[in-house]
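Here the complex is missing a single protein chain, while all its other protein chains stay put.
Naming follows writing order (A and B), and every chain is counted from residue 1.
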Amino acid sequence: MDAIPRRRSPVIFDARPDRIRDSGGWRVVQKYADEGRGPYLVDLSHLPRWDLQDSDLSSHFPAGVPVPETIGACAITENVLVSRMNRTQAGIWHLAPGGPGMPDEPAFTDIRENTACLAVLGPQAFSLSEKVCRLDLSTPGHHPPCLLQGPFGGVPCQVALLENRSGREGFVFTFSRGYGRDMVKALLAAGREFGLRPAGEDRMTRMKDDFW
Amino acid sequence: MSLLIHCPICGRRNGYEFRYGGEDKGAYPAGRSLTPEAWYEYVHANTCSAGVVAEWWCHRHGCGLWFTIFRDTRTNRQVLEHGGRS
Partner (left out) sequence: MKRLTSLPTLRVDVGRPVPFVYKNQTGRGFKGDTIATALYAAGVRIFSRSLKYHRPRGLFSLDGESSNTMMTVNGVPNVRTETTLLAEGAMIRDQNAIFTARNDLLGFMDRLDRFMPAGFYYETMHKPASLWPVAAKMVRKAAGLGRIAPDFRFSGACDEMYPAADLCVIGGGPAGMEAALAAADQGLRVILLEARPWLGGSFDYRERGSGEDAPLYRQAADLASRVSTRAAIRVFTRTAMVGGYSDNLVTAVTEGGPDDPFDYRYLEMRPRAVVVATGSRERPLIFENNERPGVMLPDCALRLARTYGILAGREAVFSVGHDLGLEAALDLSELGLPVRAVADVRTKGHDPALVRGLADRRIPFYPGWAAAAVEGKKGVKSVRLASCDGGQYRILTCDLLAAAAGHTPAVEPLSLFCGPLAYDGQTGYFLPRTYPAGVFAAGRIYGLEAPQNIRISGRVAGLDAAAFCGADCRGAADAHRNELAALPMGRPASKWVAFPGPWRKHFVDFDEDVTGKHIRQAVGRGFGVPELIKRFTAAGTGPGQGGISGHNLPLLVAAIKNPSRDRTDIHGTVPAPTTVRPPLRPVFLAAYAGSGREMVKRTPVHDAQAWEGAVFRRVGVWHRARYFSADLDVSEEVDNVRTNVGMLDASTLGCFRIFGPDALSALQRVYAGDMSKIKDGRVKYAAMCNHDGCVIDDGVVIRIGENDYMFTTSTGRAGETVEWIRYHTRFDNWDFHLVNQTDGTGVINLAGPRARDVLERVTDADVSNQAFSFGCWKDFSLSGGIPVRCLRLGFVGELSFELNIPASYMQAAWDMLRKAGSGFGLRPFGVEAQNILRLEKGHVILGQESEQRTNLLDLNMGFLFSRDKDIRPVGADALLQAEKDAGRLTLVGIRMTDSSCVPPDGSILVDDQVVDPVIGYVGTIRKSRALDAVVGMALVERAWTAEGTRLAVYDGGGEPSERHDATVVRMPFYDPEGIRMRM
């Protein structure tokens, strides 16, 4: 009938886009005109995210890989992060476009609409995180990629630590979609002193290539 | 304010992240023959003891798990069952 209806992320950045791609109604900013020199705040809300729940998770291979056995552990394959949340639940987050489709099994739920997803990448990412949460992201005890669940910016979040080596810190996190705008406001306010700036989707891909 | 709870999944966390689920009194008593008195005892009567009590807590701002801990109400600290520090 009509043109493809627009889909909107809960997150709006007050920054000038430099490169945009259109995909199934989403207008995704791949790059902003001035992204600064890090840390970067990247909106990944438009990418697919699935919830997988089953009393036997070992029978599932989301994105082609088994769910990690250890609770809190993550696996990353083909731009897809698979995190083990508890005995019966896993989270599957796409970190870049072009990933596989969701298996047509009842154990999976498409939760992209339920959550917002942001990444904080680059130097001083942990300096930012310690201003908005009590989660200890910087402890050398973590072996990234790994998952932490707890309040971040004052609201419950799932935080996946991607990298914790000094200078190339990075984490990606999801939270209830409705908080999208206040979360971004809080992060940009807390990150102002470190030069935190919005960055496009490509920044995630580039950092990812650096990381792995 | 300073209550620290060990979540079986997430580890040491601030007490604010948890919801209190009452004293651990075991499963709900069996249905049909349940007397009003027994029902009342189960739902409303608590031991409120000054000492170590078993309690339900939910890591509501984290993993969402319900679990039981032992807490010394005199110090507001989580303890091992026999009273040692956890």
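Methods note: a contact is a pair of C-beta atoms (placed from the backbone, for glycine too) under 8 Å apart; a residue touches a chain by one contact, two chains touch by 3 or more.
Because the structure is predicted, anything quoted here is derived from the model rather than measured.
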Contacting the left-out chain in the complete assembly, out of A:133, A:146, A:162 or A:199: A:133
Where the unshown chain meets chain B, residue by residue: 1-4, 12, 14, 19, 21, 26-28, 31, 34, 36, 39, 43, 56, 58, 60, 64, 66, 75-77, 85
Positions on chain A where the hidden chain makes contact: 1-10, 25-26, 46, 51, 53-55, 88-89, 106-107, 109, 111-115, 130-131, 133-134, 136-139, 153-155, 176-183, 185-186, 189-190, 192-193
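As a working rule, only the chains that are shown with their structure count from here on.
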Whole-Å gap separating chain A and chain B, where each centre is the average of the chain's CA atoms: 34
Complex contacts: residues of chain B adjacent to chain A: 9-10, 13-14, 16-17, 59-65
Chain B partner contacts - residues on chain A that touch it in the complex: 71-72, 85-86, 134, 148-151, 156
